[in-house]
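Note sheet for the following structure.
Only a single protein chain was left out; the remaining protein chains are all shown in position.
Chains: A and B, in written order; residue numbering restarts at 1 for each.
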Amino acid sequence: MTALATETRRTTAPAAPGNPRAAVLALALFEARRLLLRLPVLLALAGYAAWIVWRTLQPWDDYPVLQDADRATQGGPLFVGLAALLGANHAVLRSRRRDTERHLGVLVLSQGHRTAAHALSVVPLALLTAAGVAAQFTWEAFKPGAVGTGSAAELVVGPLTVLLFGVLGVLLGRLAPSAVAAPLLVVVFFLLFVGAAFPFAGEESGAAWFAPVVSAAGTHPFPSGLLGRPAGWHALYLAGLALTAALLAVLLSGARTRTVQAALAAALTLTVLGGVVQTSGVPAATTAARQRASVTPEKDQRCVRRGTADYCAFPEWTPRVGDWARVVRRVQALAGGTAHGRRLLVRQRVEARYGLDGDAALAPSTTPYQVTVGTAWGGNRIPEFSTAVAAVLVAGDEKAAGELCDGRMVTVMWLSLAWQSDPEARLRNVRLDDSLTGSAVVLAPTEPLTMTAGQTEVVRTLLDRPSYGVAARVKAHWTELTSPQVTTARAAEILGVHAKVGADRCAE
Amino acid sequence: MRGVIPALVVPVWRTLPWRTLGAAGAVGLLAVGLPRLSGAHPDPWTALALLRSAALAFALGLAFLLDDPARHTTTPVPTGRAARTALRVALVAPVAALWWTAVLLLAPGAHRPPTGAVTLEAGATCALALAAATVAVHRTDAPRPGRPAATALLATALLAPLVVSDRWVLFVDPRDPRWATAHEHWAWLLAGAVTVGCLTLGEPLGRFRPTADRPT
Partner (left out) sequence: MSPASLLLPSAQECRMTVTVSASGLGLRYGRTHALDDVSLRLGRGVTGLLGPNGAGKTTLLRVLATAVPADEGAFTVLGHDPATARGRQELRRELGYLPQTPGFHPDFTPFEFVDYVAILKELTDRAARHREVRRVLAEAGLDEVRGKRVKKLSGGMRQRVALAAALVGDPGFLVLDEPTVGLDPEQRMRFREVIARAGEDRTVLLSTHQTEDVAMLCHRVLVMAGGRIRFAGTPAELTARAAGRVWSSTGRDPGAKAGWRTGAGTFRNVGDPPEGADLLEPTLEDGYLLTLDGDPAEVTA
């Protein structure tokens, strides 16, 4: 009986009297639950989840390059971070708003402990964001078309941003105990970090790295060795900043102990270290590597043979050779004459000399029967590559293909599109103005080609017909169709299209 | 009733949340003024974003306009809530106008968007803030309903550019051909906010659902 009574008393007694650390942890869990259930946070989390799903399901994202996909996880958590800022600030000011500070002020757990608990209460939200980031990245990595390698330092930026913003909300509550302060800070942060009003936004190196998320993203993914992003130092900087803000808030709450001061000094050192190193610019070795990869890619590349073509790619892209070979095989199958069995060299190229956000076009290659393929794939990149293969088969090299102005353009575009599903839609995609009539610029991995209105009409008529019939005619008349003397009118005649086509560009 | 409003001007002026409005106004001025002081030349789109942010900041301050710590004492008095609220708005209006003029003067002249149009946007934003505040006062009997009103305004302002469909444009560039259409929409927003504000200005005579903490 006595033993039972003692037992009961023990279980109902407070968990660990005299252990403030356990109490802070318990309080942090309590606050974390409240934070996670606040409406702005719930809204932000729902929006974040929707954003991940929407983004990852986009067709242009079927062939992710993982050293870019890791960075792409950083934008969404900004909204969760802003909500965390509001929520954490709201929680810190609660005791003041409800006038319970007089009551709480005399409890065992000091204000400093309570502030620490508020700062810790953001951690579960940051972990939830980390789960979101992990889910997004894993989804990308498991796509069949994924290549490259991600960086853990880039992946932790999202969760660290949430942590930093939440802790800043706590610090703000201690610095300026006003209900309007947090919404105003959210406006400022939104303007700076989402609305791109940050003075150095868009720059690849230097002071731009003081912002939490630096997502300089060009259209052409770089091999991971050429990125030159100080991701690790940036993560250190963010973590140090979050820690500094948290410790400062604790210090401002009256906990001016040696330990807190020493920890603050250490956190500040980490922040300064990360902050300084990350802004020191792109390392010289990376610049040299970018130069080499842009000018002499063959030095870094690995080549494999598939069918009639050799494929030389940066090592991270070799899994994609199969996708390229499929396009080459389909185009070549439609070609006639010597082109049908022609040895091609497909070389991957990247223009890395102008930085990650540079969008300089690749110069067309003058090497005979060499086709350029970029680092991006999927969406419009497939018909663009198909056009390049067809153009090189017809014209001999990319430089010559860019100057095509006669009837050969009909053959090029038909070869490029006929094998694809829904060729008219693909035609629309590769034309710069998304049109299906009139003259237009046609995109390719290097320099674009040009179609006249007449060529467009002939190609569309051919695409409407069964491809085996057209293929037979193309093969039968291959030499004439690929001769520089052929006009569009003549090509139409050979292929059995009765349409009024205007003069060719070169005849003007 | 006559004579009450003039007598109320001074005490109500003193009860206005000047510190909150001052902080909001200062943030707005800084948002526009700092780029100017630093000699940066923001492009037209950024200049417009800065002005919009300044207006939003001030509107967030306005969401707290109807906060009244003495609300429980000042509710059951013969001078109605509509009159008291209208007086608050009337007192703050000239200050807001002065502040907005200062913001416009601070905005870099070369890239300043059309003044009338951005003023309409700012006016609509402030009207939405006040409507949110009157709705909050209408729906709860909490003495300080400003915070939820401000949070709702903030969430709306941040999410609207992402959520508003392309068929009902609001946030466009001055060079966009839809600029005029967008400002028709802003005018509708302003009208809607004013209507909601006026409808929720008075005190309900009959049944309403207080959502505040239940009194004990």
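Methods note: a contact is a pair of C-beta atoms (placed from the backbone, for glycine too) under 8 Å apart; a residue touches a chain by one contact, two chains touch by 3 or more.
Note that the structure is a prediction, hence the values are computed from the model and not measured.
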item	value
Touching partners, among the displayed chains, of the absent chain	B
Full-complex contact with the absent chain, from B:P44, B:G80, B:P108 or B:P174	B:G80
Chain not shown: contacting residue from B:R36, B:R71, B:H111 or B:H185	B:R71
On chain B, residues whose C-beta touches the chain left out of the figure	1-4, 7-8, 11, 14-15, 68-80, 84, 141, 143, 204-208, 210, 214-216
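Here, only the chains that are shown with their structure count from here on.
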item	value
Centre-to-centre distance between chain B and chain A (centres being mean Cα positions), rounded to whole Å	37
Contact footprint of chain A on chain B as seen in their complex	19-20, 23-24, 27, 31, 35, 38, 40, 42, 46, 49-50, 53, 56-57, 60-61, 64, 144, 146-147, 150-151, 153-155, 157-159, 162
Residue numbers on chain A that touch chain B, as the complex places them	39-40, 43, 47, 79, 82, 86, 90, 97, 176, 178-181, 183-184, 186-188, 190-191, 195-197, 199
